[in-house]
Every structure is written in C-alpha cells, then in structure tokens.
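Written out below as structure tokens is the structure these notes cover.
For this view, one protein chain was removed and the others were kept in their places.
For chain A:
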C-alpha cells in the first residue's frame, strides 16, 4: 500500500513521457470542460513544452520522493496521512502547470497553498511548525488573492480566461491601462509563491515540514509555481520596464540574501532552504532580463536546480536519519561509514557548485552568457550571479565535504540507509551527471519546446559541455577559485555572519501580524465594549442621522400647522407633555412608570376624540397592563434612585430623534391621503365579508394573515416568558 503513490506517480510520468515526441515536434494537446460558462470559466488543460517540462519534474521527482517518504516514515503511523497530503499536493501542482484557464490555474494554485499549509504544519504539536504553517499560509494566501484579482483583470480585458489566448495579446495588454494593475497583482502572486524578496522569509520557516516534503514542495516544485507563472505570462506581460526591473532587482536581492544567509546556517536543511532562495532568485532575475538567452538559461537552470536540490535535501534527510543529526557541527568523517550517501551528496553538490562535467556547469555557463547580455543591467546581473555562485560553491562544500571528511562525529552509529532512502537521491544525482555528459537531447527534446512557450516563438536550444574559452568560462574559473577560497575560510565567515544581527523582512511580518492583532483588539474593544447604554446611544444616533439625512435631502414644503383645536384637546396635550417631563426628571422609578402611563392614557384620549374607540380601548388596556406589570417587577428590584444628572449628549440625541419624527409625520400630513383601500373595505365589508364593523373585518378577513402572525407572537411570547422565568430561577441558584 505504501508504495502505491510512487507507483501512480510513476505511471503518470510515463504517461507524460509519451507526449514528448509530439510536443517536441511543436504540437500541443488540450482538453476543456465548461465550469461556470456564464462567466467564461472552464476547466481547461493544455500540454505544451513548458507544462510538459514541469509535469515531468512533478511526476518524476514525485515518484522518487514518494518512494523515499514510504521508507523514511516506514515506522510512523502518520504515513498514510502524509502520503495522502503529498498526493493531493501533487495533483494540485499538476493541475497548476497544465491549466490553460486562468481561473482553473488559480483553483489549483490555492490547492497547493492549502496542502502546503497542512504539510508545513505536519508536526502540529510543535508551536514552531504551527507558526510556520500560518506564516506560509498568510504570505502565499496574500499573493494568491492578489493573483486572482490580476487574473480577473486580465481575463476581463482579454475577453477570455484562456492563457494560451492571452499570451497572443501581449502588445494590446501592455498598451492598455489595466497593464500596471494587472502586472502588480500577478507579480505579487508569483513573488510570494516563489519566495522572492521581500516575501522570501516564509520559505526557511517552511522547513518545519518533514524533509521529503521540503524536498518536494519547497525546493523542486511548489516554490517554482511562481516562476512557472512568470514564464507563462512573459509573452503577455513581459518586456516592459516595470516587469524587467522588478524581476531583476527582487530576483538579485533574493539571490544574494539567500546565498549569504545560507552560509551562516547550522542546520543543513535550513542552509539548503536558503540556497533554494538563491536558485529562485536567479530564475526570477533571468526572466527579468527579457532576452531569449536569459529565458533559455532560466529554463535550463530550472531543471538543474530541481535535480541537485531535491537530491541534496534527500541526502540531508539520510544524514538526519542515519547519523542522528543534520547540524553542520554535529557531523564529520562519515564517508567511511556511509560511502553511498557520500557519493550521492558529492554528485549533487558538484552539480550545484557548477563543476564540469555536470549539468550544473552548463547551467552556470549559460547563465553567465545571458547575464553579460542582460537587457536590464549586465553589470548588476553578472555581478550578483557571480557573487551568488561563489557562495554556492562554499555551500556545496558545507553540505558534501563537511559531514563526510575530517574527524568522525555523529549522534548515533552511522551507516548507509535502506534502498528506499538512497534510490531516489541517487537517481536524481546521477541524472545531473548524465545530462551533463549528454546535453544535446535534453536541450532539443525537452527545453526547446518549453523555451518556445516562454518566449512566445519557436526557439532553438543547443547545449554543449564545452563552450570554448570565452568570458563565461573565465567567470566560471573565477567562481571555482573564489568559491574554494571561501570554503577554506568558511569557519570565520560563518562566525562573522552569525554575530551580525540584521533586521530582516521577517521582522516586518511579525510586526505586521502583531499590529493586526493589536488593531483588531482595539477596534473590537472600543466598538463592542459590552455596555448596553453605549450600544443604545449609538443606535439612536444612527437612527436620528438617517432620518435627518432623508429630511434634508427631500423637498416637501411643510404645511402651516393648524393650531385652532378645541381647548380640551390642548388639555390632553399638556397632560402628555407634563408626563413626559416627569418621566425625564424624576429620580423614582415608580413615578416614572406612572408618568409613562399618563403619556399613554393621554394618547388614548386623543384617539377617543377622533372617533377611534376600538383603538383607544386597546391602547388604554395595554397602558394599564404595562404599568401594573412594571410596578410588580420594580417591587423585586432594590430601591436605588435613578442617578440623575444633565447629560447634554443624550438630550441632544432625544431632541434630534423626536424632532425628526415630528417633521416626517408633519410631512405626511401634508400629502393627500389616498383612500382607495378604505373605500374598498367600506364597500365590501358587509356584502362580501359579512361584517359591519370594518375594523373587525379587516382584522379577521381582509388582513387575517397579519392577525394570525400577531396571535402567534402572543403565544410564542408566552412560551418565551416561561423560559425566562425558568432561566431567572436558574440564574439565581
């Protein structure tokens, strides 16, 4: 069972391999299913040179890594979970590189984000693993969202989400006004995913994942997703100043920061993570150059890097497993006890350092060649490439020489691992040598179609191990010399670097996250303080604001009020007013409630005067009940007086609200009352509804549904009241 994923991945590799002849002949294959047709979203897949190269890397390296994982975790009952997640990741990653629909691409993109989150946090009991997983999620999540916006903007402009159609519209896109926004959003997505400065810090954090996961996701495949998308979008978005400089500068900084930081790490795995930053930075920088040579160098280095880096990660995993540690200073002199592991590490490291006859050598030559002709700045690009490569030589030494030579040091009795553990890295390392010796077929069959997709036109890739003595070759010699020199003094360099304390972008992340936490706590505390009086005041204030806004924006002229009303009506109004004043100023709750009753009774009297006897009776009954109930309830409460005091804000609020309501009612009085409903009720009440009391007929017939609802309210209120009383009793207990 545990080898099933490896088997599946192998079958997938073979399947993709079968496309090689057609694709290298310049053909493409595509499939599409409608997904959300109204929005033009399809599940569209397409194999061209670039996606095939990635698909082979994903499935091929996947096969070896699944095999390695099954051996690495053979005694761990979390193996099924790990393999499931890895498979899910692999599928997402494949979908990502095969998708031809921008939205499908995004769906798979987020799939890799989520599976990566779950894999980084695999050791979820460790706080560090959880924090790292969260960090990776937030950074790549941020980029993912930006990418989605960018893709929608592009899709909207292009009228299609098909990437293969977008890339044909490069000139139109670059000339349009959406170009800047779309490019920034897409670059944010790519830079976060591929850990480019200033988002690079999540990648070393992601090393909290188990070693096979790091080898697969965080060096060979997922972190290349951003690079993939940059390559894919190059024909659509590339070639402008903003594209060229942001890629060149961010790439160069990432490359240098990664290389320098790599040298100071104690943990070999962290060192490799930083060298991955170097690799990713180099790829991005090359893509920024915008020349065909640079694109060729990028495509080649992509493969070179995937091979040696996965092999090295796995060999560090072997050290961890077989020698009990992966710390630089814990290991030494192991070549006798672990000859096979040493051979693997040495082969891969030689490719990383760029020694002939490995493919890494060719990669480095091609990079120097293109750097010297960079459209951005040959000096900057060549200089940073040279510096980074020198440091890579030193790091290669740290990984492949330090643990295996010198005084013997190990944390347990060392020895070569089982087949499952050495097979994968051995194949990868050997491929680095094989391709170095026979680069022509690689260049023609695999890289040429990929390069065609990146540059948007047919291209030729001719690779030779020996380029002759030229400037790149001299730069290579300089790299070896300086690199070896650096390795010889690496101890001092490491001490110096470790002593330096430089604030990094990660501090920015920490500050940002802490800032969000503080901001949200503050906002939430100030808005939701828990005090009902505050809530009420705010609600009433908004209420008053809305009313006054409506009043001020409308244009009805208020009619002149008619004050010629009978004297006794004035009497009632005075009663209401006096009661209101009493409510406001009395310190006794009981008097306040009685006075409220006075207000209600006054209103009932007004109803009587205008002939609405039914309504008046109802009103009066309700008022009496309310006063009685409140009075009973008050008897239960402690008899503290209401704290009085002049509160200007409350007063202003009440006045504003009251006046607002008055003005609106006044405005209604000015409009002519439309009586067609009333007339209908009068006409049909007796003959059709068989009732002479129109109000009753309205209640039980014309609008019986309202009455049904209100009756339900009363019944439900009764149930609720019982519940409240029960709850009150519980609370007192």
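In this section, a residue touches a chain if its C-beta (ideal position, glycine included) is under 8 Å from a C-beta of that chain, and two chains touch if they have at least 3 such contacts; residues count from 1.
Operating definition for what follows: contacts and distances are computed from a predicted model.
Enquirer: Tell me the UniProt protein name of the chain this structure doesn't show, selecting from "Lipoate-protein ligase", "NAD(P)H-quinone oxidoreductase subunit 3", "Protocatechuate 3,4-dioxygenase subunit beta" or "Na+/H+ antiporter subunit D".
Expert: "Na+/H+ antiporter subunit D"
Enquirer: Among A:520, A:569, A:584 or A:618, which residue is in touch with the absent chain?
Expert: Residue touching the chain left out of view: A:520.
Enquirer: Taking the entire complex into account, which one of A:107, A:576, A:593 or A:616 touches the absent chain?
Expert: Residue touching the chain left out of view: A:107.
Enquirer: Take the complete complex as the reference. Which residues in chain A touch the chain that isn't displayed?
Expert: Counting only chain A, the missing chain is touched by 34-39, 81, 103, 106-107, 110-111, 113-114, 117, 121, 124-125, 127, 130, 133-134, 137-138, 141-142, 145-146, 148-149, 152-153, 156, 181, 516-517, 519-521, 523-524, 527-528, 530, 532, 535-536, 538-540, 542-543, 546-547, 549-551, 553-556, 558, 660-661, 663-665, 667-671, 673-678, 680-681, 684, 701-706, 708-710, 712-713, 716-717, 719-720, 722-724, 726-728, 730-731.
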